[in-house]
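What you see is the complex with one protein chain gone and the rest in place.
Letters A and B mark the chains as written, and numbering starts fresh at 1 in each.
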Amino acid sequence: MLLIRCPYCEEERPELEFRNAGEAHVARPADIAAISDEDFEAFFFIRSNPKGIIYERWRHIHGCARFFNAVRDTVSDKFVMTYKAGEPKPKKLPGVAK
Amino acid sequence: MADSFRISGAGRFSHAKTARFTFDDKPYSGIEGDTLASALLANGVHLVGRSFKYHRPRGILSAGAEEPNALVGIHRDAARKTPNVRATVQELYDGLTAVSQNRWPSLSFDVGAVNDVASPFFSAGFYYKTFMWPKAAWKSLYEPKIREAAGLGVSPDQPDPDHYSARFAHCEVLVLGGGAAGLAAALAAAESGVRVILVDEQAELGGALRFESAARIEGQDGWTWAQGIAARLKAMPNVRVLTRTTAFGYYAQNFVGLTERVTDHLSSPGMDQPRERLWQVRARRVVLATGAIERHMVFADNDRPGIMLASAARTYLNHYGVAVGRNVGVYTANDSAYAAALDLKKAGVNVAAIVDLRDNPSGDLIDQTRAAGIEIHGGRAVVSVGGKLRISSMTVQPRTGGKNQRTIPVDALLMSAGWTPSVHLFSQSRGKVAFNEQVKRFLPGTYAQDCISIGGCNGTDELSTCMDEAYAAGLKAAKDAGGKTAKAAKPKVEADEVWSRGMLGAAPGAEAGTTVKAFVDFQNDVTAKDIRQAVHEGMRSIEHVKRFTTNGMATDQGKTSNMHGLAIAADELSRAIPEVGLTTFRAPYTPVTFGSIVGHARGSLFDPTRRTAMHDWAERNGAAFEDVGQWKRAWYFPRAGEDMHAAVNRECVTVRKTAGLFDASTLGKIEVVGPDAAAFMELLYTNPWQKLDPGRCRYGLMLREDGFIYDDGVVGRLAADRFHVTTTTGGAARVMNHMEDYLQTEFPHLKVWLTSTSEQWAVIAVQGPKSRDIIAPLVEGIDISDAAMPHMSVREGKICGVPTRLFRMSFSGERGFEVNVPADYGETVWEALWAEGQKHGACAYGTEAMHILRAEKGYIIVGQDTDGTVTVNDAGIDWAIGRKKTDFVGIRGMKRPDLVAPGRKQLVGLKTKDPKVVLEEGAQIVADPNQPVPMTMIGHVTSSYWSENCGRSIALALVAGGRDRMGETLHVPMPDRTIEVEVTGTVFFDEKGEHLNG
């Protein structure tokens, strides 16, 4: 069971309090009604599924109920950091070699 | 008992009470503190089991958790039968009943032993190469026979009356293993004030000090020192000591699973005691002090009862006061076995000879042994043994071969090939082990988590070094976890024992080219020869060797066999050990009872049961219930003499004739509030909301982004900035999550607040022509006339003196109301409505009647008439899409090519040609019933009922191009007949909707 730091509650809580919500930074197109089938496919179905650093969304569903983002290594399952929804994708990751 | 092998003056339980027990119905006695194994040995019993494949007689190999042979069934009573219990771990209690396994008719005469004679045919992987002819015989003959022969013990056959418990715990330092190293580390950490949990699988702390008679610490013998430290730790408020507890799994981020055996050692456990308790511990730092496990020697017939690990014999003597024989031999490649010989000799047991593979063993221990008058045969090997059910002699020859053989009578043979560090938990923590070429051991290499290995599991052999390492590790772990500097000083070791290295792989006489049975994995009957055969057949990875031979896959998971197997494979491949690889260590370290993991989650606690406020009323009034998710919903209310059919028919007719009361509380309810509430609703639902007047309701339809129907429900607008949204029962939680997701991440600019109110409102649907008459006397402050409160409107006021949100709406097609009241008042208001209803002849109705009534009107149920692949158009409810809207969730997905392609399945009504025939839900529809299988199916029945109101059966179905097939005859092929149906519209009753206004 993972231990996850909620950036809103500012503490580490067990995974049971959270629900994973898939890849982060996949924004819904503002003009979604007008996009092509290919663009819709890329938005809704295609995922990076990285082996290594992933940017993903979690919801502290049995806590503050907020959605937030996390950076995690999918090989070690270790969290690099978590940050609030709406904040930009971090450019520098603490402790991660380029 | 006359021939007791109990040595007076030896062991630590000399004054303990007698405990009587039986083994295979024969009565014995032991003493409290014994394990079943030590008690059997005290009675001179070595033969305790039969092996998996060859049914060879087997004795007791070890004195601990690594035991592969001595597995028995423990039968407390008819419902408490536990198979595959290690006799070396099971503590003796008065009245214990043990039975041997995998033998017939008896342990000493087992017919299955014919497999041993025929063993040349049962070589590694033989079953992959045969049993293929004739083809049908695998299922009918070979496999059943193989299955009968396989398996060890017998599964329990009654529900388990015991209960199991679970706890979570947090600490700064978790110490796994309570031997000398673990004790020292725990002490250092505890003195610094942090929370410490110390865990050990044995009944008492002390680990290898149980048998290490020469160790002296702080002026005491090792064991006495350990008990003193244990007592000190137990008295500290910041320390929790868990004995009889196995750390079985090391999971991500220092999360460790422990299983505590609470009652298995008790003669009469209290009714309130759990049998086992699962601890799930999150620790800042973990100290691994899991020790090392002695390996056996791999030589011909090394599985005879009476042949055991040297450390085990020593444990039985020093801890339990039991001699494993009267005339024992020793076979070793390692110093520590000499200590066993010395201890036995001192206790008065004759040591016939020590056979040492090393040419010129030397050192203090060897000198002492020689001085004690024990014969040492250096540079020699044991190449065969005498005896069948018990070893009677060993035959010794120079390890380099030659004819110079000598047979020495023995009644027990102690062996040691050296010690394997227990890196299991380290490896589970995803740390990487590294092979140390010098000591030929895999040792902790790269750490992946905040843990540290100390002592035997770290390859540290000397006690004094262990102590330094352990104390420092305990201090550092505590400091890293936020502790202060410790007050106590490091314990001082005055006398030591050393476990120098040994050997890996097959001993002389069992090397390549020989055909002897030199067992590597005892339980699974894997010999050195089998491993070589696997390599010969192309198995080059250790994982292949393991799987092909099953080496290390028995209940002991290779604790004694893995390293030997690996060395033999590497030798055969002429490659270095690390190149062949080490198999991955996986949880659990030792087998864990299912019950321990399940804990309380059994029966009614398996999953929470949700009951509505009116549940008790329904129960008192004879309702049958159905499970809908976690909810119990009243299904129908049979009266005396009614079956389900009769009850449902009556309920359906009564609702349309007078009225009915229905508990709709399980529907999901969400309060959408805020200045942007309407804008938010526009985005989440297909319908337009901006122009909906406060006080009015609308059917809301929700899509996923991919354009398929996700949920629906009636939404009431209470004010410009407030909506009362309802969802399906099953959809309540996911719709709330879906809304929150969009609100928080895609539309965070909207000022909206969402609150789940599903549990806050009890909902009583009053449906039928008399519904208004029923509620009228109870409602205050709301004009419920048609003019003031038309269909699809909502008002706030009071009913029975409590606040209500009163909806005028209908899921039956009749005039109807849904009375929302705070859940606490649900039952009271229901009772009041029921009393009024009685005056009009109303009934209570359940979900079945509700389903029929809505189907008569063609109202869909999301999840039944739609299934996650159905579009708005498929369901025929395009009117629910706001045509002028430029955005809502699903607006793009629903226009994808396949979702707008012709020929999609569309929702239609079906009428059977024979009105009495009710179709089966899920039945498939074809155009041509005479086509051969596989048939082209053009749709399926989604809802189907007998409609008493229509006087015939009715059905809804999804049919390809269905709306263009009105009036067409289609066919529903059933196993016994084909049913003709006509495609119709979806409304079967009151097509004009006149009933909505009575």
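Going forward, contacts are C-beta pairs under 8 Å (C-beta built on N, C-alpha and C of every residue); 3 or more make two chains touch, one makes a residue touch a chain.
Just so it is clear, contacts and distances are computed from a predicted model.
Per its UniProt record, the hidden chain corresponds to "Sarcosine oxidase subunit beta" from the list "Protein-export membrane protein SecF", "Sulfide/dihydroorotate dehydrogenase-like FAD/NAD-binding protein", "Sarcosine oxidase subunit beta" or "ABC transporter permease subunit".
When the omitted chain is restored, the residue from B:S192, B:S213, B:Q557 or B:T658 that touches it is B:Q557.
Here one chain is not drawn; of B:S51, B:T82 or B:Q397, the residue touching it is B:T82. Which of B:G207, B:G257 or B:P688 touches the hidden chain is settled by the complete complex: it is B:G257.
Per the touch definition above, the residue from B:V114, B:M132, B:A489 or B:A788 contacting the chain not shown is B:M132.
Interface with the hidden chain, as seen from subunit B, comprises residues 52, 80-84, 120-121, 123-124, 126-133, 135, 138-139, 143, 146-148, 150-160, 162, 164, 249, 251-252, 255, 257, 280, 430, 515, 529, 533, 536-541, 543-544, 547-548, 550, 553, 555, 557, 584, 586-588, 591-595, 597-599, 601-604, 606-607, 609, 626-629, 706-708, 728-731, 861-864, 866-869, 893, 896-899, 920-924, 926, 933-935, 937, 940, 973, 975. Residues 1-2, 15-16, 19-20, 22, 37-38, 40-42, 44-51, 54, 56, 72, 74-77 are the ones on subunit A that touch the missing chain.
Rule of thumb we're sticking to: only the chains that are shown with their structure count from here on.
Remark: subunit A and subunit B have CA centroids separated by 28 Å (rounded to whole angstrom). Here subunit A touches subunit B in the complex through residues 1-3, 14, 19, 21, 27-28, 32-33, 35, 37, 40, 44, 57, 59, 61, 65-67, 76-78, 85-86, going by the rule given at the top. Contact residues on subunit B toward subunit A in their complex (touch as defined above): 251-253, 255, 280, 282, 430, 448, 705-706, 737, 740-741, 744-746, 748, 886-887, 891-893, 896-897.
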